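First the structure, in the form of structure tokens, and then the observations on it.
Showing just some of the chains, left in place.
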Amino acid sequence: MGIGQREDLVHAFQRVRARSLEIAAPLSPEDCLAQSMPDASPIKWHLAHTTWFFETFILEPNEDGFAPFHPAFRVLFNSYYNGVGAKHPRPHRGLLSRPSLDEVRAYRADVDRRMAALLGGPKGIEVAALVELGLQHEQQHQELMLTDLKHLLAQNPLYPAYTPQAMASGTQPAAADWIAFEGGLAEIGYKGSGFCFDNELPRHRTYVAPFALASRLVTNGEYLAFIDAGGYRDPSLWLAEGWDRVCAGEITRPLYWVEGDDGRWQEFTLHGLQALDPARPVTHISLYEADAYARWRGARLPTEAEWEFAARRAALAGGALHPEAASGEGLQQMFGACWQWTASSYAPYPGYAPAPGAIGEYNGKFMVNQYVLRGSSCATPEGHARASYRNFFPSGARWQFTGIRLAR
Amino acid sequence: MGIGQREDLVHAFQRVRARSLEIAAPLSPEDCLAQSMPDASPIKWHLAHTTWFFETFILEPNEDGFAPFHPAFRVLFNSYYNGVGAKHPRPHRGLLSRPSLDEVRAYRADVDRRMAALLGGPKGIEVAALVELGLQHEQQHQELMLTDLKHLLAQNPLYPAYTPQAMASGTQPAAADWIAFEGGLAEIGYKGSGFCFDNELPRHRTYVAPFALASRLVTNGEYLAFIDAGGYRDPSLWLAEGWDRVCAGEITRPLYWVEGDDGRWQEFTLHGLQALDPARPVTHISLYEADAYARWRGARLPTEAEWEFAARRAALAGGALHPEAASGEGLQQMFGACWQWTASSYAPYPGYAPAPGAIGEYNGKFMVNQYVLRGSSCATPEGHARASYRNFFPSGARWQFTGIRLAR
């Protein structure tokens, strides 16, 4: 790492760390405490946990005379690293009224100060890779801050907006085209000299049969036609597990759709409750719904290999609080609108090896009963998306900005 | 209601309403939001709900040109009154980051202002009885604010104190005496011209066989002897339901007892974690534990009729944040230390009739599968205790300041 790279890293560190606080800025301490379900975490917890990551994995082994900011934080803000020791139980994160939000901000400031000192000193070079990992980790949590917050606000009958704003209706996009790909023996996985997560490696050969992808994501208007046609009442369209959830009343429409007293659909967004825009992509749907919709259309979901094969020349985009309608030509909305469910379960690539030690718990131990989502969403931080990126969630998860890309 | 009475009521209104804010004063907005279990409510919710009571039952039918402070609050802060309409689900009260604590304070101020106008006007006389009920209701919630808060803070591994303070050890009281009562055909239930709840009426005759009560509550030291003697391991001491909970690991010691690394017992209090004081009364125990302890001692729990029979001449006391050790002679600690489990299920007195309308949902509909507790606790507001008072909780409830009075 030359001086230039070191400065880049310091700037990246400052920029990413500042962004987390920006996300929290419009929120009250109460907004930052509440936890709406075990899968979601409070904003305050995200702010503390991302700091804990730097303190635990970088400062502790590298800082001279290291002393923790607060000895209890090692347990309180450990997410799932068994190698680090005990963890505070995840469903109870919303009960931690102490430390206060102000104390967590002080924790961030303290760690940032010590990290700046470390990065400027002789060990700055050694820790660069881990710092990069910590920043990517924090960016992942930035997206979760927004989706967890959205889930919390949606539970409130007042439907409060994160940032109040009237949303303009998008222009209705043209019918989706099928873009054909020849496939063949291909390589997938990360290639390059930048950062990637361990689950994107090793790059390896795979055979991809000829396939086609829809040129854009499925819209709200198209999904509404599926609902109106009885899509949620026809078991022949559904995976058995999904149908069980439909019958149990757990899945009846996209997560944040609200039927008004006048029968018109509205959608809860981070800008508050809005009239449902038929032009924008449908979002906050489970794998079950994505799969049922595809079956109704006589199509299917892509595999992750197909998606990555197709994405190599797609344009990066994004950076809003709700997915925009498609516009333009060719393969659109691969990035920046909604994460796209694939038919691929989350599994190790041939030859995959996690890092040694607690940091190796990052990805590998979750490789069962989860499905890969590809692309990125409107809430994904800038610079965090790439064609080889593998996001993953259980098949029933709906609180992320998930959407549908058809394949055949 | 003459002028003097009206002024008394206005003063009482101001004093009780101010007290709720005093309880919340040392707390942050975060402390006031979190909900540690479905049975407990956030402080902010208590502040709003007690205000909702005045707005809904007094202002709405009596104020000229009534308009609600916020139309959604009718649902958000309704606890259980079906007659008023829909209710926000109880287990989700901790998710209401909005309205903020400041908005709830504004709600209180607004209702207080309007109530003052009403009380000073021509309808002041008509509503006096309802205002009295609303104040008594608010006092009940003041005790719950402290017990719900204690439960919340106890979930936090930092064991934060509500008001930090070192607690002095009490002087070890003398062995309890048995105070004998002749019993006979007696009357129980409220008698007098002051306020009482409908469940204390009608005063009625009952036959009480001769009995004796212990002169004071069971102490921590005495209860520790029960634990050390294997009380939690001997099924012959327990009601079957209680033993099931012991076997399931749900009941292993009083709720807030913590065993230190050195094997010494500590107790979590509103003043923080403290060394267990053997002189103070044992508290935060279920009916199952009270009953098992009594059986171990060859005694039993009193009935509510026995308790009331004995209490007619007992001294009122109280007003701390943790029960004090007994001192003095004769029948002690009937009031002001711990609520005392009785063997009586909560049932209507002969001829009981609830008030008409939604206000009638106050007591009667809970008269099944709950047990009566008598006396009052250190957290009971001044002026809220009397010999005929009937508190009630399910047999497994432990987060109130409950204790054990033996009978035989």
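We just call them A and B in the order they show up, numbering each chain from 1.
Everything below uses one rule, namely that contacts are C-beta pairs under 8 Å (C-beta built on N, C-alpha and C of every residue); 3 or more make two chains touch, one makes a residue touch a chain.
Keep in mind it's a predicted model, so treat the numbers as computed, not measured.
The full homomeric assembly consists of 4 copies of the same chain, 2 of which are present in the displayed coordinates.
FYI, only the chains that are shown with their structure count from here on.
Centroid to centroid, with C-alpha atoms defining each point, subunit A and subunit B lie 46 Å apart. Those residues of subunit A that touch subunit B in the shared complex are 28-34, 36, 44, 72, 75-76, 88, 92, 94-101, 152, 155-158, 160.
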